[in-house]
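Heads up, one of the protein chains got dropped from this complex, but the rest are sitting where they should.
Then we have subunit A:
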Amino acid sequence: MIEIDVSLARSTGFHLKANLRAPETGVTALFGRSGCGKTTVIQLVAGSLTPDSGHIRVGDTVFYDRQAGINLPMEQRAVGYVFQDARLFPHMTIENNLRYGERRTRRPRTIQFDAVVEMLGVGHLLKRRPHTLSGGEKQRIAIGRALLSQPRLLLMDEPLASLDEMRKGEILPYLERLRDELNLPILYVSHSIEEVLRLADAVAALSDGKVIACGPLSDVLSRPELLPVIGRFDIGTILDCTVTAHDPDLGLSTVSFADGELRVPLVGRPVGAPARARIRSRDVSLSLSRPMDVSVTNRISGTISAITRAEGPFSEVELALSAGRLSSLVTQESVLRLGLEPGMQVWAMIKAVTVDSRPAGFHSPGAEFVSPPASRPARPAAHPPQDPPALRVISGGSPPKGQT
């Protein structure tokens, strides 16, 4: 467990009072708007800033404890820090940059030079100098350099923020590999919900120097008090699923979750592997009767649990499924026209699902509204290729009985 409970008053008038616990596995995102104190938290953990009071512990190592008078020097904390700007050493070759921390570490060298070079795909850069590298390449080297210092914890401070979209796309797969292949906890600072959704297992949301929510991703991001932090971003519904079948001919995979199954674009994970599906609210439309002759593949029935007025002409409709929930964004006009109200049974049509492949053995400690995917038996043969996907109806819930 990574335990951070600190307060710090800065001369600028900014006051940080952060209290959070992060698991010692997987990626924990520190999420919030610019100036909310995310980077400050990372700096306190790294030791480049010292808090006024409190304590910071990683596993059984105390980094800082005001009462016990402990303040471990930066170089003894063994945290790999990846900065927003790569901060490579300009006077050294790439190889010497990578080996800087490796040469100085006091910990067993479990992360091998060759493995890191291979994983980040930087073998052809070793003899070059930092100033000849692109932004994306620099950031990969910075990640490799941090990894080779054999850290007990990786700190990443918006490693993608200074890159353009192309470069982001170049780095993200490496970060996913990092998360999946190394058993290393990562604290990941970001203000981009897309990055958080793609990489994080747990989230600590910060606002105004305070941690306002902390826990498993699917849990935290569905909390309404996070709206001011996330802004208008449509998080929608996040479902922890298991891959149950692949259908290369149609380019589709089947993933199952507590309330049924979804047909999604081919997922690059084997059958039985966990996967996280995200359904944006605006991609869910509602029907009073069971939709038959529509092109939408994924359909599921549920009961309306709440209707809240959203921005502009929209209303957010919350559906209770038999086990989980699903959120849908429809116009207020539709709500009135269909006479939608809590307690009604409706069919949801899911127009788009994005699936983020999760590492095998991934465990989301608090996926509360969906039963753990690992406990569900994989059913690879459940959907042979000849199954016409256009007519798929998702089990779960009960069919609507019409208007009440």
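The rule is simple: a residue touches a chain if its C-beta (ideal position, glycine included) is under 8 Å from a C-beta of that chain, and two chains touch if they have at least 3 such contacts; residues count from 1.
Here is the rule we go by: contacts and distances are computed from a predicted model.
**Student:** Under which of the names "ThiF family adenylyltransferase", "Spore germination protein", "Molybdenum transport system permease" or "Peptidoglycan D,D-transpeptidase MrdA" is the non-displayed chain listed in UniProt?
**Tutor:** "Molybdenum transport system permease"
**Student:** With respect to the chain omitted from the figure, which of A:A146, A:I171, A:V220 or A:V330 is a touching residue?
**Tutor:** A:A146
**Student:** Tell me which residue among A:D85, A:D180, A:D208 or A:D247 touches the hidden chain in the full complex.
**Tutor:** Considering the complete complex, A:D85 is the one touching the chain left out.
**Student:** Which of these touches the unseen chain: A:G54, A:P130 or A:G209?
**Tutor:** A:P130
**Student:** Provide the residue numbers of subunit A that touch the chain removed from this figure.
**Tutor:** Looking at subunit A, the ones touching the missing chain are residues 46-48, 73-75, 77-81, 83, 85, 87, 89-91, 100-101, 104-106, 129-132, 145-146, 149.
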